[in-house]
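All protein chains but one are shown in place.
Should a chain be cited, it is by its letter among A, B and C, assigned in written order, with residues numbered from 1 in that chain.
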Amino acid sequence: MAEKTVDQHTLPPNPEKATLEGRNKFMGFWFFLGGETVLFASLFGTYLGLRGGTMNGPGPSDLFHLDLVFIMTMILLTSSLTSVFAVISMKKGNFKGLLAWMSVTVLLGLAFLGMEIYEFYDYYHKGLGYSTSAFASSFYTLVGTHGAHVAFGIGWITTLIIRYRKSGLTLTNAPKFYTAVLYWHFIDVVWVFIFSVVYLMGIGG
Amino acid sequence: MGQHGMDPSAPLTGTPSKKTKRKLKYEMRKQLISFVFMIFLTSMAFISIASDAIPATFAIPFILLLAVIQVVLQLYVFMHLNERGNGWTNIMIWTGVLIAILTVATLMLLIGVRKW
Amino acid sequence: MSNAQAQSKSVLWDWLTTVDHKKIGIMYLVAGAFFFALGGLEAILMRIQLMFPEFTFLPAQTFNELLTMHGTTMIFLAAMPLLFGFMNYIIPLQIGARDVAFPFLNSLGFWLFLFGGIILNVSWFVGGAPDAGWTAYVPLSSESPGTGLDYYVLGLQVSGAGTLIGGINFLVTIINMRAPGMSMMRMPLFTWSSFVASMLILFAFPALTVGLLLLMLERVFGGQFFSVDFGGNVVIWQHLFWIFGHPEVYILILPAFGIFSEVIATFSKKRLFGYSAMVFATLIIGFLGFMVWAHHMFTVGMGPVANSIFAVATMAIAVPTGIKIFNWLLTLWGGRIQFTTANLFALAFIPSFVMGGVTGVMLATSAANYQFHDTYFVVAHFHYVIIGGVVLGLFAGAYYWWPRMFGYKLDEKMGKIFFWMFLIGFHLTFFVQHFLGLIGMQRRVASYLPGQGFDQMNFISTIGAFLMGIAFIIFVISIFTSRKNKVTVADPWDGRTLEWTMPTPTPEYNFAQTPLVRDVDALWYEKYEGDGKMKAAEPLGDIHMPNGSILPIFISLGLTIASFGVIYLDSVWWLIVVGLGVTFGAMFVRSIKEDHGYHIPKDEVLNHNKEDR
């Protein structure tokens, strides 16, 4: 594992992968996302298996308002872009920019989460309790697990921002920011499927 | 592992090389374009369901296709899965996707409601 | 920072906070052995109950709890952790690394497993253990009264998280931490098979996580996934369980295969025959392992097309497994076979496992499976593959690596007594069970009626179990009585791989200098083609080491507390908040406290190495 001898304090092109720790973290995190893929697939499968089981309770077409969900999707997509900007700032050595873009990402995430909470609240008052039907349970569990991921991502990135607000970019924190961004993209990927499979297909057939 | 003597918590200084800068600029453009494209895809999906003009038999596969395209964009443009040295990462992600597909198909089809 | 942290604190504190993969490996072995004895004891109790027809040694309910806990304990808390113990200790040594990729997470994985195991077993003392079988089929499990099943769900969830972390750690370690020259195709087979097993862990455990999550939501929070009256479906659980469950059995067997490859090559003094075929076969088994899970569900009503596909896919696994069997045989062929205890276990594996494997193929015959399913024929099958494969592998590994891990050899004489008693007991117990199944005895029965022709065979089976139990006690005794057989050389078996290149006991940094690998069986190559010494890939220098941490225990403890909050939601729901607070708090501390480890100065390394040579 001979390290390329570079001056340790000059900005490398990929600071997140400049150290062995960074490379380990980077790779381990990607693998974790591979596992998460199966985790969400299991939840999607369960939802798809049970979505017909509304048992006289409200079903997708009684509940979903596509326009709100469309806006949520846009917000999350945009937050994906802002986190990309954060990474580009990082690679440019612009730590302030990194923090700023990460903050924007968090804000967008919060907006998304707020809307999701509103959505659940609304469905609940339209008669879709968690125990109403198998459809209800599997819907809330799938979308809720995604929501929990968003919440965790927000907490994680916020912690990073606060912890490193004054430290500048270092070889230790670059991989941390980078993996957080990967996580955020992954959340977005999952949402794309929730949007298509749960909401659009729920309304469309 | 020969990193001793360095302090990993010291801030990195300097600016990226010209080459890196050029690459970043190019990347930025690529990402903006794919972002716009993703927005477009999402809107298409939305419209194909929201407007009653399009029959569900077409709309459903269509939106699923759009979702897949978006995911590939996310993975390769935003998350740089295609960069060199990501061989194992690719293997793990696509294995995960394969098993994910199997899982979803099974839970839709093989839960005893219909016999095959 | 210097080595201030490394200086002597109390021994206990050292073990509680260690992030050294060798110590973690040993902790896995100790905990795993404890749970193995526990699971074995449960088996013996079951066997006593089944000794005579309509025997009333145990109430039916207790029997069901025992059988559930026996299966669950053996699979999750004994077999897998024992394998993890060897993987932890040996993989870094075999690939020439000083450490694993994530020492902190490694320790977290261990503590999660241990706390999960404790949660599960607490159920015995508070109103009854889970009673729905290790497969916990709904709705029996979702509607089982009492808290037993809640303990099952949360115990497995916590320990499963530990396993997943462990799996990722091994994957990254093997990919990123190999010594120079150690290409993938020069890795020892144990490392290879552990690598594939870790891949299986990565993709199989999330399905279990979701299954357990759903079961928890159903039981505690009013979910309706499995309630037919609310549109639920009970087959979903079975799929989720087996999407995990079938790969799980290969997670168990592949590292054991790896152990046999090492032991057989070492003790026949030959290079492993068909190395690349072995690697390839391992990968194929891993891949096919994911395509066949529904062979546990042939009778559940999926339909003939689905049954046929899964039947044929399952049979296909016999091919790569056969490749491995024949390559082992050909490794022995032309060798100079030494009958050490380690090798006896490896040699006994071949016929025993083949017998278990071929009954697996019989089970895979879907139309005939309608007769076999859920009978003692299945019980016989899986004990043949698990004991004849995994458990013999664990014992082979123990005898083989014991000097490396503990600095002494296990007594060979007692070892051979243990071996023969265990082997005979094993075949006695489980061979007759094939016939019991075929002549009509279902599995998971708390007893059976007389006059069905079951009596003698059950009696024989129980006697066999006693033999295994006594054999195991002999083994445990021999661990203590063998301590005088000190080993001071680095390479007591004339080994082939890198774990035999460092002084005994293994220094905490493993390799004073990272070795340079020039062939498969790196050490053997240097011994017989080179000058007998490993080449170094780097100059001697300070060695970087990670700091220990107590946080993994706190993270695991927090989850344990939260689990009790879930189990007793009605009274102490606030424990969830407290527990998650502890967990996230510990994670928070970990993430804001940068920890760059410390260095062992070059001189100290030099001194140490001199002393031990």
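Here is the rule we go by: a residue touches a chain if its C-beta (ideal position, glycine included) is under 8 Å from a C-beta of that chain, and two chains touch if they have at least 3 such contacts.
We adopt the following convention: contacts and distances are computed from a predicted model.
Matching "ABC transporter ATP-binding protein", "Multicomponent Na+:H+ antiporter subunit F", "Cytochrome c oxidase subunit 2" or "Nitrogen regulatory protein P-II" against the UniProt entry of the left-out chain gives the name "Cytochrome c oxidase subunit 2". Taking the full assembly into account, the omitted chain touches B, C.
Residue-wise, the contact with the chain that is not shown comes from C:V312, picked out of C:M185, C:V312 or C:L540. Of C:V30, C:L438, C:I463 or C:L557, it is C:L438 that touches the chain left out of the display. When the full complex is taken into account, the listed residue touching the unshown chain is C:V358, out of C:V358, C:I424, C:L516 or C:L557. Chain C meets the missing chain through residues 59-61, 64, 132-133, 137, 139-140, 143, 228, 232-235, 268-271, 273-277, 299-301, 303-304, 307-308, 311-312, 315-316, 318-319, 322-323, 325-327, 329-330, 332-339, 347, 350-351, 354-355, 358-359, 361-362, 365-375, 435, 438-440, 442-449, 451-453, 456-457, 528.
Contacts to the hidden chain, counted on chain B, fall at residues 112-113, 115.
Just so it is clear, only the chains that are shown with their structure count from here on.
Between chain A and chain B the centroid-to-centroid distance comes to 12 Å (mean Cα coordinates, whole Å). For this pair, chain A with chain C, the centres built from the Cα atoms lie 33 Å apart. Of all residues in chain A, those touching 2 or more other chains are 1-2, 20, 27, 31, 34-36, 38, 42, 45-46, 49, 172, listed in ascending order. In chain C, 171, 175, 202-203, 207, 233, 236, 239-240, 243, 538, 594, 596 are the positions where the chain touches two or more neighbouring chains simultaneously.
Touching chain C in their complex are the following residues of chain A: 1-2, 20, 23-24, 27-28, 31-32, 34-36, 38-39, 42-43, 45-46, 49-50, 52-55, 130-138, 141, 145, 159-160, 163, 172, 176. Partner chain A is touched in their complex by these residues of chain C: 101-102, 164, 168-169, 171-172, 175-177, 179-180, 202-207, 209-211, 213-214, 217-218, 221-225, 227, 229-233, 236, 239-240, 243, 514, 537-538, 588, 591-592, 594, 596. Listed in rising order, the residues of chain A touching chain B in the complex are 1-3, 8-13, 15, 17, 19-21, 27, 30-31, 33-38, 40-42, 44-46, 48-49, 66, 70, 73-74, 77-78, 80-81, 84, 88, 91-93, 95, 167-172, 174, 182, 185-186, 188-189, 192-193, 195-197, 200-201, 203-205.
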